[in-house]
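For this view, one protein chain was removed and the others were kept in their places.
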Amino acid sequence: MSDAALPALSRRARFRAEHAGTLRGARFFVWTFSRSPSALLGLALVLAFLLLAAIGPWIVPYPEDARGAVNLGRRLLPPSAAHWFGTDEMGNDILTRVVVGTRTSFWIGLTITGLAALVGVPLGVAAGYFGGRIRTAIMRVTDVFLAVPGLVLALAIVASLGPGILHGVLALTLVWWPGYVRLIEAKALTLRGESYVEAARTMGASHGWILARHILPNCVSPIVVKASMDMGMAILAAASLGFIGLGAKSPAPEWGAMISVGRGYMPDWWWYPAAPGLFIFLTVLGFNLFGDGLRDTLDPRSNRG
Amino acid sequence: MLRFLARRIGYLALMLGGLVLVTFVISNVTPADPAALAAGPDATPAMVATMRQEYGLDRPLPEQFARYVGDLLQGRLGRSIQTGNAVTEDLLRYVPASLQLVLLAMGFACAVGIPLGVLSAVRRHSLFDHAVRVLAVSGVALPAFWIALLLQLVLAVWAGWLPTGGQLSIAADPPPVLTGMVLLDSLLAGQWGTAGDAAAHAVLPAFVLSLPCLASVLRVNRAEMIEVLGSDHVTAARAHGVAPRRVVGLLALKNAMLPTLAIIGLRFGWMLGSTVLVETVFDWPGLGLYAVNAAIAADFKPVMGVTLTIGLLFMLANLLVDLAYGWLDPRTRGA
Partner (left out) sequence: MDRRSFLSGAVAAVAASSLDPAYGFEREGSRRILVFSGNQPVPILDPHQRYDWSTRMMQRCLYDALVRYEGTPARIIPWLAERWETSADGLRWTFHLTDKARFHDGTPLDAEAVRFSFERGLRLNKGISWMLSRHLKPENVEAMDARTVRFTLERAYPDFLAFLPLWFVVNPKQVLANQEGDDHGQKWLTNAEAGSGPFRIRRWDGQGVMALEAVPDYWKGWPMAEPDRPAGVIYRVVREAAPRKAALQRGEVDVAANLTPDDIEGLERMPAMEVANVPGAAPFAIMMNTQKGPTADLNLRKAIAHAFDYEALLTIHKGQARLMDGPFPVVTADRVALDMPRRNPDLAKAYMAKTAAPEGGFELEYLHVAGLEVQRQIGLVLLAALQPLGIRVNVVAQPWPTLVGRGASPETAAAMTAVYVTPVTTSPDTVASQYASSAAGQFWGIHHLRDAEIDRMVEEAAVELDAPKRAALYAAIQRRVVDLQPVIFCMTANQQWAMRNYVKGFAAQPLNLTGEVDLFPLYAARA
């Protein structure tokens, strides 16, 4: 078939033709994903919270309440039309604070997951791909960090550094990175044994080229699945630290800190800790369902029911 | 088998060593002055300087580390500023209380999770199955401290069905200290009234603690059951007319044991960590509450002590799970 016989295609059609395989894969992915109602629910929740995080501060009824306003005249009011979730001990609207707190929680979750992946993935790849002593050394260090339950280790680190969101994020990153090492190490190990990798080595490809071309791209889906589930769990862990009293300083509207203060107002003003807790639950639920759905779609062989 | 055990123990010792190094590093990056904290708020600068010398805080770091390890090997974990006791003494008092909760939670998770998971697989796609799956997902997503607060509010304060907190009513006679676990001790000593009181106090914290483990056990058992039910030899057994219940009971449960064991081992550590949250809500005098009070008061020695203890307990639990695996499934012994 000569070149002249090729019909002149529009840009869009040419794009479709060139990337036909990828487009088909994407369509299949979407179709599989949407077959699971729980995954769709998860996606809906995640999108809803992302939206709140993005535009929250602009749509809330009392924006100054998230910045330390004091309105002692309307403190501890029960939920009403004016205050859907009631007011807190300084007279601030709880709905406002919880919605603005969404942004705080999301950047906390994103930072922890992002940094943990940034540190853990290269180490995991190095361990799985190079093997030998490098692998032993990396895995041993990883195992030490995994020897203590995450919350306890984070508590110890934050106790030492002092309370505050930044210290909490740092502590939780240190707790989270081993998970990525473990995950990617197993994957990289498997990939290294693949025939095309061996073939590339025999043809003289450098390690860097193999890593970039064959190993890393195939690690993307497990990372994405883990990261999406980790977002929820990281937010929960950060809120847990806040609940203990080692989280954000007043008047920052962080969910865990709000529950911690609100606890002192139970049971008479029970609505105070109920709202932030509900938001935490829904966020974590959303990310968990979404991550589950992603995993079932991207890697159906790991049949976990 | 023995070689397997020896190798595992050696590995555990190495991990423990690493953990000791990590806790040392953590306690040395603190911006607060440990000598000033130890000397207390009424100390003069001279007293602080004496403290610094006494604790060897002016020596080079490697020397301090050697000292730290030496102290640990002799069981000296320092002194808590808050309680005034040796940390080791406090730990021995609080570990049984936390263990009691965790063991009760694990027991509950298995007792409820295994049958529910199995039933859910047998009646796959039914409403029951969906409800169970929702429970499984929620159990992990629920913030432990939030559900603890809500249950405390509804069941203890509003309904008054259960006590709001603590291990025992102040009116109850405490049992003699045999294991340190109040429920067990009162049962062993035959103090039935106290045992009942202790049980009533343990219900809420143990339940809240068990939720994520319950969820995991549910999922694993359900998944295993589904796989087993679809496998060849089960179909063959059915074809030969073996009663379905026997099929389920003998084959499936045995297969589900291994993964359940693994889950429990993993969740044990998570549960130990969650005591920090649950004990705070229920004023339960265990490791978690001890660590939280110390952390808030910038009292480091107890926090490090608790970290090491929980780490050790977790490693031992993993060791037990590994051994059980090795015993049940000889294929893993070579690893």
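Letters A and B name the chains as they come in the text, with residue numbers starting at 1 for each one.
FYI, a contact is a pair of C-beta atoms (placed from the backbone, for glycine too) under 8 Å apart; a residue touches a chain by one contact, two chains touch by 3 or more.
Here the structure is a predicted model, which means the values were calculated and not measured.
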| item | value |
| --- | --- |
| Omitted-chain contact residue, chosen from A:Met90, A:Ile223, A:Ala275 or A:Leu289 | A:Met90 |
| Residue of B:Pro115, B:Pro176 or B:Gly193 in touch with the missing chain, whole complex considered | B:Gly193 |
| Option from B:Leu21, B:Leu57, B:Leu266 or B:Ala297 whose C-beta touches the chain left out | B:Ala297 |
| Residue in contact with the excluded chain [from B:Asn28, B:Thr50, B:Thr164 or B:Ser231] | B:Thr164 |
| Residue numbers in chain A that touch the chain omitted from display | 68-70, 72, 76, 89-90, 163, 245, 249-251, 261, 263-269 |
| Contacts of chain B with the absent chain, listed as residue ranges | 32-33, 36-37, 40-42, 44, 81-84, 156-157, 159-166, 169-172, 187, 190, 192-197, 199-201, 280, 283, 285, 293, 296-299 |
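Criterion: only the chains that are shown with their structure count from here on.
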| item | value |
| --- | --- |
| Rounded Å distance, chain A centre to chain B centre (Cα mean) | 25 |
| Residues of chain B touching chain A in the complex | 14-16, 18-19, 21-23, 26-27, 29-32, 121, 133, 137-138, 140-146, 149-150, 152-153, 157-158, 219, 222-223, 226-227, 269-270, 272-274, 276-277, 280-281, 291-292, 294-296, 298, 300, 303-304, 306-307, 310-311, 314-315 |
| Contact footprint of chain B on chain A as seen in their complex | 38, 140-141, 143-145, 147-153, 155-162, 232, 236, 239-240, 243-246, 259, 263, 266-267, 270, 273-274, 277, 280-281, 284-285, 288-289, 292, 303-305 |
